[in-house]
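My questions all concern the structure below.
Removed from the display is one protein chain of the complex; every other protein chain stays in position.
So that you can tell them apart, the chains are marked A and B in the order they are listed, and the count of residues begins at 1 in each.
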Amino acid sequence: MSVAVVSPWIIGSGLLQVGLFLLGAPLLVGLMRTVRCRMEGRVGPPIRQPWRELRKLLLKSRSQPEHSTLVFAIAPVVLMATTLVVVWLTPLLSVRVTLSGGSDLFAIVFLLLLGSVSLSLAALDTGTAFGGMGSSRLMTIVALAEPALLVAILALAATVHSSSLATIMLAALHHPIWLVTPQRLLSFSAFVVVVLAESGRLPVDNPATHLELTMIHEALILEYSGPDLALIKLAESIRLTFLLALLANLFFPWGVSFSASGISLLIGTFVLLAKVAVLGVVISAGEVAVAKLRLFRVPELLAGAFMLSILAVLSALVIA
Amino acid sequence: MRSDSLSAALLALTSGLVLLGAAVALWRRTARGIVQALRVQGFALAGTAVILGVQLHVALLLVTGALLIVVKAFFIPFLLRRLVRLDPTGGESDPVVNVPASLVAAVLLTLAAFVATRPLVQVIHGVPITLAPFGFATVLIGFFVLVARRRAVSQMVGLLLIDNGIGLVALLLTTGVPLLVELGGTLDVLLVVVVLRVLATRMHAELGDLDLDALRELHD
Partner (left out) sequence: MTIVFAAMAISGTLGAFVASASTARHRALVSAFSSAAASGAALVLALYVIRTRHAVHLATTSVLPLGGVDLHLDPLGALFVAVTAVVAIGVAIFSIGYARQHELTRTAAAAFPIFVTSMLFVPSAWNVTTFVFVWEMMALSSLVLVLGEYRRGSSVRSAGLWYAVLTQGGAVVIVLGLAVLAQHSSGQDFTQIAQHTGLIAPWIRGVVFVLLFFAFASKAGAVPLHVWLPKAHAEAPSSVSALMSAAMVNLGIYGILRSANTLLGGGPTWWWTVVIVTGAVSAIYGSIHAATSTDLKRLLAYSTTDNIGLILIAVGTSGLLASSGHRTFAALALFAGLFHLVNHSIFKGTLFLSAGSIQYTTGTRNLDQLGGLFSRMPIASTIFAIGAVAISALPPLGGFVSEWLLLQSLLHGLSSSTTVSVILMPLSVAALALTGGLTAAAFVKAFGVGFLGLPRSSGAAAVKEPPRMMNIGAGALGVVCVVLGAAPMVVIGSLNGAVQAAQSGQLSGVTSRGVALAIRGAHGAFEPTFIALALVAALSMVGALRWALTRRVTPRRSPAWMCGREVQNSRMTYTATSFAEPLQRVFDDVVQPSRDIDVSHRSESRYFVDSVVFGSQDKDVFEGLAFRPLIRLVRETARRSRVIQNGSIHRYLSYGLVALVVILLVAR
């Protein structure tokens, strides 16, 4: 891979991605909710409901807890900014790399971590028991999901000697056989668990609950309201969509645009939308059948993901 | 050439699935989940046989594959399921070695298997041989399940993991065990499972439990 120059085209396709995710992510959340409702025999809200909620929140005024500081105020901005940077830099629609370094998977992991860290610091900043609880639980999960994610990425990267998403996708497309190697199978399993944990889905956290004591994520953002909460909700939905898109592109890279033409970019866009929607539906359908794990069983789940990803690295070494 | 490399890739995939099944069996706590992992492993093993059969044009391997599906993917899980139903709470709530430690052990055992088979892999060339470590790792993990788990169902699962691992190695190493041998092996294990199941049922009737540690105490 040569170091790409920053051309208007590349920046443009990056911005297209950002726009797509900004608009589409809440719809994905709406879709997942609807699917779940239908499977449980309820009618459920319309798919665009998350957008309505965001609009309502944007009209409200901000509030900040008494003893909190600047950290509380800037955390939503940091979360959103890291999310946007990640979406902008990652080649999701087209393998024409935005920036060769930007498509680096390890860099993406650390950027996402920055968002989680800022949110959990904000929760501690409120000085309430719930904030501490959510923060402590989130960091425990992140600390254990992180290694599984890094090693799973390494297993994929080991085959092509590069941790660049574009290179991994290109190699997989050039050698379709590589799509079904054991290391990909194992690292896919690990990846799915990590995605569920990082985006706070079942069985790690229940996105539908609002009971302070059982939840992780809601406890973190309990004190936010108005535009701040809107920012967080939007950023969270983009992160979920992004993780699903990453999963889709890493393991099912078909349809990604190769060339710099508008048509192929358009196709790439539709294919990505379809893939992410399918993954979202599958996950929410799976959630109907799964119960939330006890908090202290979650480390076990993540340890399993970690084991699978190490086995994936080992398999990569054996097959090579 | 193309179909060759495709079948090689598929072989790698099914072998990987066998290892994945073993890992999941160690990971999950519910008896139902463990049996499910075993079923996936049965399918993967059968898949290996079928792929090898197609690749090498050995019809008997296809028969082996069919047999493996019937026995390992359906019949044995079915037997185990009924045992699970006998003891509905019977997950591994308190294993001898806790789950995270078992997972570390599984990684180390896999590593050991991969290192131990390296000379073998380096001497004999050919795609199937390079996959033998997956089978060895499965055998070792199966053994570990026997050591580290308490419930009768898990003990059977451990035994079956060992058998599946051996089956995989045998398939890959000889590129197709003679049908008779494979048949013998599979039926042997089937017999063992049936006997164990009877024993477990008796155990449940006598002791009201399927925990192996309950056997330590002598009963009249």
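The rule is simple: contacts are C-beta pairs under 8 Å (C-beta built on N, C-alpha and C of every residue); 3 or more make two chains touch, one makes a residue touch a chain.
Bear in mind the structure is a predicted one, so any value in this text is a computation, not a measurement.
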{"item": "Of A:Ser13, A:Ser94 or A:Thr128, the one touching the omitted chain in the full complex", "value": "A:Thr128"}
{"item": "Those residues of chain B which, in the complete complex, touch the missing chain", "value": "100-101, 107, 111, 114-115, 118"}
{"item": "Residue numbers in chain A that touch the chain omitted from display", "value": "1, 3, 58, 61-71, 74, 76-78, 80-82, 84-85, 88-89, 99-102, 104, 106-107, 110-111, 113-114, 117, 120-121, 123-133, 135-137, 139-140, 142-148, 150-151, 154, 157-158, 160-164, 167, 212, 222-223, 226-228, 231, 295-296, 299, 306, 310, 313-314, 316-317, 320"}
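Operating definition for what follows: only the chains that are shown with their structure count from here on.
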{"item": "Distance between chain centroids, defined by C-alpha means - chain A, chain B (Å)", "value": "34"}
{"item": "List of chain A residues in touch with chain B within their complex", "value": "177-178, 180-183, 185-186, 189, 299-300, 303-304, 306-308, 310-311, 314-315, 317-319"}
{"item": "Residue ranges of chain B touching chain A (in the complex, touch as defined)", "value": "5-6, 8-10, 12-13, 15-17, 19-20, 23-24, 27, 29, 99-100, 103-104, 106-107, 110-111, 114, 121, 130-131, 133-134"}
